[in-house]
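To keep things clear, I will list the structure first and then write my remarks on it.
In this view, the complex is presented without one of its protein chains, the others remaining in place.
So, subunit A:
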Amino acid sequence: MAQDSGTRTLISQSQLSRGRGRVIYWTLLVVVVAGFTLVFLGPLYWMVTGALKSGQEIAQTPPSLFPKDPQPQNYIDAWNNLALAKLLFNTFYYAIGAVLFQLVFDTAAAYSLSKLRPIFGNVILALMLGTLMIPAMVLIVPQYVTVIDLPILHINLLDSPFAIWLPLVANAFNIFLLKRFFDSIPEELMAAALMDGATSLRTLWSIILPLSRPILGVVSIFAVTAVWKDFLWPKLVMPSPETRTVSVGIYAFAGGTPMNVVIAASVIAAIPTVIIFLIFQRNIMSGLTTGSIKG
């Protein structure tokens, strides 16, 4: 992402740094920083501290800013009663599998479409991109029916991690992202490898993949967050309490559990993705915007 390269924007820099402009700029900046902190970080603070409050304190008016008598017990209850360790492990397991499946199959497909360019490659790519326009909700029923009785094989994938992993491979956005990146790798490198007698697989492994680390990272992060954030699909295909993901597990328990405990569980469920985001925020942001066209 182009970062503050000194190009002028809506308002010229000199106007912002002199006289009245300068005062307005700093006032606005302070207001926005404070406002955004309140709007976007505030609720998270409320969530983390609210889960520390007792049932009485939650119901009191006006609500208290700090928990008067912190109850870490809520977090412990959430961890134990909802079996969060198991739910988190499940989600983590599905996320790792999703990364591996997407990296192997989507990278191979993008490589083929970008560099090997087989006949009908363009038709296949178009058909893949076409699925971007089809909302998930439209396909949910026939997809579910397909998963409970896989065509030809007649296997039931309910409660099997493959029910999460395989549909995620059919991700046109990833393939498009990877293909665009591979397209930018010079053809000459490929030709040189061919001269040296390298096979296509060898070229992919020793030339393309090492050059593509940034984009592979982006695809992996997206895969993890997609699994962590998904709700309806895992709810449908992982019906047993032992195979649930963490979001589905919390939802299933929400009915009969005190609300501070539900919120405590929600905080715990959110921690992994928030950590991933804070560590990889640069990659995530560049990944989000690499594909976007110049307006």
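The rule we apply is simple: a residue touches a chain if its C-beta (ideal position, glycine included) is under 8 Å from a C-beta of that chain, and two chains touch if they have at least 3 such contacts; residues count from 1.
Everything below uses one rule, namely that contacts and distances are computed from a predicted model.
Trainee: Which of the following names does UniProt give to the chain that is not shown: "Cytochrome d ubiquinol oxidase subunit I", "L-arabinose transport system permease protein Ar aP", "Extracellular solute-binding protein family 1" or "FAD-dependent oxidoreductase"?
Mentor: "L-arabinose transport system permease protein Ar aP"
Trainee: Would you write out the residues of subunit A that touch the absent chain, in ascending order?
Mentor: 1-2, 4, 7-13, 16, 25, 28-29, 32-33, 36-37, 39-41, 43-44, 46-47, 50, 58-63, 104-106, 108-109, 111-113, 115-119, 121, 124, 127-129, 131-147, 150-151, 166-167, 169-171, 173, 175-177, 179-180, 183, 187-188, 190-192, 194-195, 199-200, 204, 222, 225-226, 228-229, 231-232, 236, 246-248, 250-251, 254, 259, 262-263, 266-267, 269-270, 273-274, 276-278, 281, 284-285, 288-289, 291-295
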